[in-house]
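Let me begin by handing over the structure; questions about it come next.
Heads up, one of the protein chains got dropped from this complex, but the rest are sitting where they should.
As written, the chain order gives the labels A, B, C, D, E and F, with residue 1 at the start of each chain.
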Amino acid sequence: MKDNRKIYPLAALNRSLEGFIRDNFALKSFWVIAEITKCQEKNGHYYLDLADSKDGKRVAEMSANMWFSTFNRVNQDLNGELVTIFKAGNKVLLDVRIEFHTIYGLKLNILNVDPTITYGEIEKQKKATIERLKNEGLFVLQKQLYLPAIIKKIALIGSPNTSGYRDFLSELTSNAIYTNFKVKEFPATVQGERAINEVVKAIQNAQNYNVDVIVLVRGGGSKMDLNVFNEYAIAREIAESKIPVITGIGHETDEVVADIVAFNHQITPTAVAKFLYQRAGVFRSELQSGFDAVIKIALGMIGQFKDEFNHTSKYLVHYTQVLLKDENHQMRDILHDLRIAAHDLLDDQRFNLNLQLNQAANFALNFVNLKKSTELIAPYETIQVHAKNTIERNRIGLKNQEELLTYLNPESLLKKGYTLSTIENIDVQKYTGELLGAELKTLTDSRLIISEVKSVKEQ
Amino acid sequence: MKEIKLDPKLKYDEALEQLQEIVRLLERKEITIDELASKVKMAKLLVDFCREKLDATEEEINKIIRPESSDEAEPF
Amino acid sequence: MKEIKLDPKLKYDEALEQLQEIVRLLERKEITIDELASKVKMAKLLVDFCREKLDATEEEINKIIRPESSDEAEPF
Amino acid sequence: MKEIKLDPKLKYDEALEQLQEIVRLLERKEITIDELASKVKMAKLLVDFCREKLDATEEEINKIIRPESSDEAEPF
Amino acid sequence: MKEIKLDPKLKYDEALEQLQEIVRLLERKEITIDELASKVKMAKLLVDFCREKLDATEEEINKIIRPESSDEAEPF
Amino acid sequence: MKEIKLDPKLKYDEALEQLQEIVRLLERKEITIDELASKVKMAKLLVDFCREKLDATEEEINKIIRPESSDEAEPF
Partner (left out) sequence: MKEIKLDPKLKYDEALEQLQEIVRLLERKEITIDELASKVKMAKLLVDFCREKLDATEEEINKIIRPESSDEAEPF
């Protein structure tokens, strides 16, 4: 051993390290991914053991702490999720500053927490659980159950001292719609490590009771708090329940696996209570409205039929009266037509009679006039002509006789001194008998001389 | 010679006949001297008689035809 | 010439026939002067008779068809 | 002209037929003047007869059809 | 005119048919004057018959429709 | 008019159909006067039948709504 070794007190070394770290890292921070292996809270400060593993072997370890004030700020930013994020087994993304304390050694001071890595990890687990449930045929079992229309008997699983539990009961029993429920309570811790077992047991227990539904409630909590309901054991128990399970695990964003496999899930315990009494209420009101509708429509139908009826009756009366009236009118019209036709007929005949009479008279008068103008004048004129002709002819004949008479009359010769002599009334000249002694008559103009022939002297 | 008178009832035709008979006798000179004057007289009488008859008939016909006025040419 | 009177019962057609007979006789000169006037008279009578018949018939017809008033132009 | 009387039992149609027969005869002048007036008379009688028949029928019809009061405009 | 009687068993429609037949005959003037009055009489009888039928039917219907009281506004 | 009876097994709709058929016939005047009264009688029977059916049904429904007391406004 040589004395030229520089020997430092530990404190000096540590101070030197402290100084070195401070000088080199005081203004720097690092985002670090690690798994929390242990988490302790003391006086509001959080003390974490961080580790990193590779292929199942731990390759790094480090302690870290988060001071009370920082924790409060970050927790507030994360809506209180930080409590559940800081849990052994969770992977976390932390903003850290390297610090060295002469007594406590090297530590990481947590300045901020990014929850996404942690949540992602939870989602991954959730997915795996769902996948497993599906593979095992458990995932849809609840959905195949029958939820009665009226739920009256309820198995309630939850932590009796929590507000969610109390909210559920109070909403169920003091609403204005329907309160005729019976609740069998199955208390179970719903937070922390014991929750899984207790919830599973409660569900199993409830199977032995004649209830309509199992209600699983939890009065809200951080995302990491609710992560217990992503547990396979609980999900499996819910899925295998013969009784429909309705969950009311207070959360605002994502569903947990318990919600998904359950028959039905509501956001909050209060919502489950509402769901239950409203179901009864809706049922009742549907019943009521259905019946009301039946009555209303039935009476409406009757009313309508009665109206229709009255109309039909009225039409019956109306049309009957119309028919009768029409027929009466027809009778009147027929009488009218009859009278008109009869009068037409009579007038026709009157006209015809006048026509006939006129014709008869005209024919007769024409006949008379024809006779007058032709039959009488011609013969009468002929008679006149013939009469005159006859007279004329006779005149001529008479005149002829007269002239002949004048010519033949010997008196003029006698007047001139000639005489006529006859014997035995024969002209002397023509007389051939014995003249001598014959008596000769001689006519003169004024005398008839009778003499006896004395001698005849031939000339 | 006694006055010869014709029977007023003598008809025109008979008169004419008698006249014509006389004329015929005259023509044939079958009248005796004794009768001659009277026959001629008779014939004259007959002629007059006939003429009168004709005149009377004509007048009568005219009267019949134109009963009142003669200026009426056409009685119808 | 004795007054000729027609049988009042004589019919128009008979009268007309008689008239035409007279015409025929005249035409055939089968009528003597002695008959002539009477025939013409007869003819006249017949014509008058016929005319009267016609007038009477006409009047009668008119009376029949216009029984009361004659001032009524159209009785029907 | 003797008074012609129609058989009161004569039917209108028969009367009309007779009337038309008379008109036909007159039209064809198949009638004598002596018959003429009586035919026209007959025609007139027939017409009168027919008219009376018509009037009687009309009256009868009026009685039949309007036995009620006529002041009733609307019998129904 | 002889008293015409309708068959009491006559139906309204038959009566109406007969009635219309009479009106048709009259309108087509296929009826003689001698038949006219009796046809009109017949028609009147048919009309009366029909009217009685109508009245009886109406009364019957009224009885059916308003069996007891007539003050009932709604007959059925 | 012979007594018409409805089949007691007649359904309301059939009765209504029959009734409406009668009304239709009446409207179209396809009913003779001879049938009228019996058709109206039938209609009346159908009307009564239907009305009774309706009244009975209404009463029944009212009984269902208010089983015992009528002062119970709300049946539930």
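Note that in this section contacts are C-beta pairs under 8 Å (C-beta built on N, C-alpha and C of every residue); 3 or more make two chains touch, one makes a residue touch a chain.
Because the structure is a prediction, the values reported are computed rather than measured.
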Residue among A:I295, A:V322, A:V428 or A:L448 that touches the chain left out of view: A:I295
Which of these, A:L13, A:A26 or A:A149, touches the one chain of the complex that we don't see? A:A149
Of the residues listed, A:R22, A:H101 or A:K242, which one is in contact with the missing chain? A:K242
For chain A, residues in touch with the removed chain: 146, 148-150, 152-153, 155, 178, 180, 182-184, 207-212, 242, 280, 283-284, 286-288, 290-291, 293-295, 297-298, 301-302, 305
Tell me where the left-out chain touches chain F, residue by residue. 11-13, 50, 53-54, 56-57, 60-61, 64, 76
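Keep in mind that, in the parts below, only the chains that are shown with their structure count from here on.
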Intersection of the contact lists for chain B and chain E: A
Indicate the lowest number of steps between chain C and chain E, counting one step per move to a touching chain. 2
What chain is the most remote from chain B, judged by the mean position of CA atoms in each chain? A
What's the distance between the Cα centroids of chain C and chain D, rounded to whole Å? 34
Taking the mean of the CA coordinates per chain, how far is chain D from chain F in Å? 65
Rounded Å distance between chain B and chain F, as computed from the means of their C-alpha atoms: 130
Using the touch definition from the top, which residues of chain E touch two or more other chains? 16, 33, 36, 40, 44, 50, 54, 57, 61, 65, 76
Overlap residues in chain A, where contacts from two or more other chains coincide: 309, 313, 316, 320, 324, 327-328, 335, 338, 342, 346, 349, 354, 357, 361, 364, 368, 371, 376, 380, 384, 387, 391, 394
Pairs of chains found to touch, sorted by chain label: A-B, A-C, A-D, A-E, A-F, B-C, C-D, D-E, E-F
